[in-house]
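All protein chains but one are shown at their positions in the complex.
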Amino acid sequence: MNKKHRMFVRMVLASLIRRRSRMIVALLAVVVGATILSGLGLIYYDVPRQMSAQFRSYGANVIFTPSGDSYITDDEIKKAVSVFPSDKLEGYTPYRYENSKLNNLPVTLAGTDFSSVLKTSPYWHISGELPDGNGKTLVGKKLAEKFGFSTGDSFSMLNSFQVTDDTDLSVIPDYEIYTDPQTGEKYCDHMLDLSLSGILETGGPEEEYIYVTLDDLSALMRSDRGCDLAEVSVAAREEELKGYLDDINNGSGNLTAKPVKRVTASESTVLSKLESLVLIVTAVVLALTMICVATTMMAVIAERRREIGLRKALGALDSSIILEFLSEGLVLGAVGGITGSLLGYLFANTVSMNVFSSAITFRPLLIPVAIIVSVAVTGLACLIPIRSAVDVDPALVLKGE
Amino acid sequence: MKLLELKNVTKRYGSLYALDKVSLGIEKGEWIAIMGPSGSGKSTMMNIISCMDKPTEGQVFFDGKDITKYSRRKLTEFHRDKIGLVFQQFHLINYLNAVENVMVAQYYHSMPDEKEALEALERVGLKDRAKHLPSQLSGGEQQRVCIARALINSPELILADEPTGNLDEANENIVLDLFRQLHKDGTSLIVVTHDPEVGEVAERVVRLEHGKIISDKKNSGFAE
Partner (left out) sequence: MFFRMIIGAFRRQWKKMLMIALTVALGASIATAMLNVMLDVGDKINEELKAYGSNITVVPNSQAVMSDLYDVEEDEKKDEYLAEETLGEFLTIFWANNITDFAPVLDTVVTVDGNEVQLIGTWFDHHFEFKKKGTVYQRDTGIINLRSWWDITDGEWLDEAKLSGDDYAMIGKKLSETLGVKAGDKIKVKGAKGTEELEITGIFESGDDEENCIFTPLSAAQRISGAEGKYKKAEVSAITSPDDELAVKAARNPDLLSGDEYDLWYCTAYVSSICFQIQEAIPDASARAVRQIADSEGKILEKTELLMALITLMSLIGATLGISNLVTSSVMERSAELALMKAVGAKNGQITLLVLTEIILTAVVGAAAGYFMGYGFAQVIGQSVFSSAIEMSGMVAFLVTVLIIAVTLVGSIPAVRMILRLRPSEVLHGGH
């Protein structure tokens, strides 16, 4: 670095440090601009992901059904869900439906996995508690009203089946065999004692069902035939989801994966609106902010017309004056950009924590972008008044008050 | 050969003649005061001599070369190499200290050299104030920094526009002493002023009125 370069650095630094109050004003403008740029940028990039997670409150957006007339097994479900990336899979719940009777009235029994049921149906309102194991049940509100059930009650489900010579009765803990007096066929009654943990309110058909664990249902029905369907909740958009589902359906499995169109199609409608809302808001606010930054920079530079005139009178070429002022702008832009992008990150993170209760994904790329934009805006904002200042005759500038 | 020669220089602003066919020659080493009331055209003349303005008609020769034909860039270079400027309002850069303000002139001329800049400040008696900012200096001190800046690149001509206009008498004397010193060292000096005291100390006094030279005579009381 020769003496000339050293003097250059000395001048730029002196201008930045000794003109403190003006530089703080300029720097503040750049910092505000960069903060808004990086803050809104981070929010814009993270909103689809965060919002998509919120949309999971609509519950399952994929259902697995058997391909043929058979049933789907636990292993098949596990294999199919392994297609989804683990961070996108909110949960999956198998369902097995059986018709049964309670007090001689037909009822639908649903076997499910209570530990994951709220992942795929977060909207279930349960008064009482979610069953936490075998022997406990969740009863739909309508059904409970019909039978006058309330939380804490106990009742038994009965399954009568015909006993033939090769019926394996060893799996049933206690049983009683009786013979139909008319036909002579032998029957066995299998009882399942249940205690009512909670009453389910959804406003939908679920309110007519009795939910038990899959194990209880298998024991009652004396078979573990697998499930009728599984509900899956995946934090993915319609198109992305379609890719995963194609992978599953093209596999050799015995199950078909289908999107729940009501959920997926509506989600992509609403989410795309939300996204474009944040995008256009970001664009408008950014554009206005950048103009604000530019006007402030212009005011700060315009004030130095006389200094520019003096430098010209001392023999400076236009290009070297522009270079000096741009370098100041560059330093301001860089310092402001770095500070602003960090503040923007803090801001975006605060927003994310407050709105979505989860941290924002830090995108390192946004720092250089914020710096480049800050430098570019600052530089451009400097250039306009400098250009007009260097074009003015130094004599006029130096004479004119 | 004359250092500077104006031939029939006219400067018009619309219908107003700021300078009207002015011819003037200046020898090397001469100390000239250009005097006249406001609006007499002395500032215009100063601007034309310092190449910051071009005449509407006429020619300006410096070292025998017609500088009115120079391009903008060449004028800037010429001006940087040959002329040092002293202003009424000093025009120091307020965020640079005294020695840095002098170095700025070196920077645009050739190569900044802090030692040389300090020597220049020493010549104007401000060595111990070298690290002060303009706001910490008195008016007289600021004008001396301005003079140090003007002479740092050893110009052939120093142009001073009302150099004492903003100074009290004590400081005025210091500045005039500096001019005497420069004159002694062989530097050509043109001082534009309306202050008779400043005019009196020059070697030759040119009076302007309404854009015309009304008198041009050697100063009888000039003391070498």
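In this document, chain identifiers A and B correspond to the written order of the chains, with residue numbering beginning at 1 in each.
Methods note: a contact is a pair of C-beta atoms (placed from the backbone, for glycine too) under 8 Å apart; a residue touches a chain by one contact, two chains touch by 3 or more.
Every value quoted in this text rests on a predicted model; they were computed, and no experiment measured them.
Peer 1: Which residue among B:N8, B:S23 or B:S135 touches the omitted chain?
Peer 2: Missing-chain contact among the listed residues: B:S135.
Peer 1: Which of A:K78, A:R262 or A:R387 touches the chain that is not shown?
Peer 2: Considering all chains, including the one not shown, the answer is A:R262.
Peer 1: Check each of A:I17, A:L288 or A:L365 against the chain that is not shown and name the one that touches it.
Peer 2: A:L288
Peer 1: In the whole complex, not just what's shown, which of A:K4, A:H125 or A:R387 touches the removed chain?
Peer 2: A:H125
Peer 1: For subunit A, which residues lie in contact with the unshown chain of the complex?
Peer 2: Touch set of subunit A with respect to the missing chain: 21-22, 25-26, 28-29, 32-33, 35-36, 39-40, 43, 47, 51, 54-55, 57-59, 103-106, 121-125, 146-148, 201-204, 258-266, 269-270, 273-274, 276-278, 280-281, 284-285, 288-289, 291-293, 295-296, 298-300, 302-303, 306, 347, 350-351, 354-356, 401.
Methods note: only the chains that are shown with their structure count from here on.
Peer 1: Whole-Å distance, subunit A centre to subunit B centre, using C-alpha means?
Peer 2: Using C-alpha averages as centres, the distance is 72 Å.
Peer 1: For the complex, which residues does subunit B have touching subunit A?
Peer 2: Going through subunit B, the ones touching subunit A are 43, 47, 50, 52-53, 73, 76-77, 79-81, 85, 87, 89, 91, 93-97, 100, 103-109, 111-113, 133, 149.
Peer 1: For the complex, which residues does subunit A have touching subunit B?
Peer 2: Interface residues on subunit A, with respect to subunit B: 2-4, 6-8, 10-11, 14-15, 18-19, 306-307, 310-317, 320, 393-395, 398-399.
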